[in-house]
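If you scroll down you'll find the structure; I have some questions about it.
Yeah, one chain of the complex is gone here, protein chain that is, but the others are all in their spots.
For subunit A:
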Amino acid sequence: MLSIFLISSTSLIFIGLFGVLTRKNIVKILLSLNIIETGINLLLVAFGYKEGGQVPILTSSDSINQLINMVDPVPQALVLTSIVIGLGTTAFALGLTIRYYKTHGTVCIDTSDEEEVSLNE
């Protein structure tokens, strides 16, 4: 079961890496970065996965006996942190993108023509 998680998360990471390497639109690059982030979060949670494991929340007096069968709570707590920080950095990067668009008139990073024009001015 873990190999399914490994394959899906690494394929998400590689899809994101492909986007970062080849796209020229800044917004698409940021989307690819978010896809990488999702893949890494999935990978981290998958490391704590246990075959037939339970949610690490006590819901009744019976579930205290199942402590050994619970999944690892530490990666889940770390991913909670990572999601919030991803939100903040994405918002900051989009703000920078708006600033870039105001100064260069484009969101493309491969615009040697426009840059030459603005440098000549």
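The rule is short, and it goes like this: a residue touches a chain if its C-beta (ideal position, glycine included) is under 8 Å from a C-beta of that chain, and two chains touch if they have at least 3 such contacts; residues count from 1.
Everything that follows uses one rule, which is that contacts and distances are computed from a predicted model.
K.L.:
Not counting the visible chains, the remaining one has a UniProt entry; which protein name from "Na(+)/H(+) antiporter subunit B", "Cell wall polymerase", "Lactose transport system permease protein LacG" or "aminomethyltransferase" does it give?
P.N.:
Going by UniProt, the chain not displayed is called "Na(+)/H(+) antiporter subunit B".
K.L.:
In the full complex, which residues of subunit A touch the absent chain?
P.N.:
Spelled out for subunit A, the touching residues are 2-3, 6, 10, 14, 17-18, 21-22, 24, 47-51, 53, 55-61, 63-64, 67-68, 70-74, 76-78, 80-81, 83-85, 87-89, 91-92, 94-96, 98-99, 102, 108, 110.
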